[in-house]
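Structure first, then comments.
A protein chain is absent from this complex, but the other protein chains hold their places.
Up next, chain A:
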Amino acid sequence: MTGFFSLFRRLEGPQTVGRGRAFWGLFAIVLAVALAYPLFSDGYTVGNTVYFFVWVFIALSLCLIWGYGGSLSFGQTAFFGIAGYGYGVLTLNFGAAYGFTLVAFVAAVAIAALFAVLLGYFMFFGRIAGVFLGIVTLAVTLMLERFMAQTAGPEWHIGAARLNGFNGMSAMPPLTIPWPGEPIVLFADVGLYYFVLGLLVFVYLALRILMNSSFGNVIVAIRENPERAEMLGYDVRKYQLITFVIGAALAGISGVLYTAWGQYITPSSMGMTAAALPLIWVAVGGRSDLTSTVVGTLVVLAAFQALTIYGSQYALVFMGVLLVLTVLIAPNGLVLGAMNWLGRLAARLTQRAG
């Protein structure tokens, strides 16, 4: 029991907004609603909600690297694509039996993380920082997009998996959990919903613990003043690399889930638009806070989809306007600004009551 409480305490700290009974009470209510939601909805809508959840992981990766770490990566989609294609290649070759899709999930994320180790090593140990980091990461993701786009010919295949150029790779099996009797196939509805929701809650809580640990302290210290952090004895580049790799793995989770959700992945998932959108979700929500990032991403994604349905060509313009407004009105993010305002209001009220 004491272990449970000490773990719970580690969820709170200066790096995350939202603490105390009020916040966790609200968290429990939201979680309960999220758990009950499929009971009151149809399969298609639930599947659509999963689609929103899928993107939260890549948003969290940017929150970690950019919001907390202060390094703007414009190329999180590179890891998204690598993991997505990785999952496709592995499952198209080895199938879905014996829980292999779950192995492929982990392996694809590991491949993306490994690529981040290589890329991150050359960037951080080569002292690339600031805007140049954004340029290099963007170049990498666009390069991968161009490369995958020219793989239409039959000679481009890995085992049984055709890469298919711009048309993308499809027909990979969905995630499948082995079960005595009948394996549980997670199609893009209720089954996948609970799987992704569980993963999301786990990742969110784990990141809260990580960012409020001494490791998280060093990460924000590097954002604030890398020279001072180094002069307190921290190997800045090592910490930056570790953060970058964790971020790549998170983007990879998005990539695998996206591919498993639609049984489909294309090179444009690593293109310019795809690379820019997560930046907008995270900036609008509040890049330096996990909760703001999750809430902001879900709200912006839902609004974006509603706009594409009702006024298709204006959706991207709206996103641009939203970004400009955020930068002008609440540079730290709209959701984070609102949460801080609520926090101050609550503090004032309790002060008055006491």
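One rule holds for everything that comes next: contacts are C-beta pairs under 8 Å (C-beta built on N, C-alpha and C of every residue); 3 or more make two chains touch, one makes a residue touch a chain; residues count from 1.
The rule we apply is simple: contacts and distances are computed from a predicted model.
Participant: UniProt names the one chain left off this complex as which of "Ferrous iron transport protein B", "Branched-chain amino acid ABC transporter ATP-binding protein", "Probable DNA metabolism protein" or "Alpha-D-ribose 1-methylphosphonate 5-phosphate C-P lyase"?
Facilitator: Its UniProt record gives the name "Branched-chain amino acid ABC transporter ATP-binding protein".
Participant: Give the residue, chosen from A:Ala221, A:Ile246 or A:Leu334, that touches the chain omitted from the document.
Facilitator: Result: among the candidates, A:Ala221 touches the missing chain.
Participant: If the missing chain were put back, which residues of chain A would it touch?
Facilitator: Residues of chain A in contact with the hidden chain: 14, 214, 217-218, 220-221, 223-225, 227-236.
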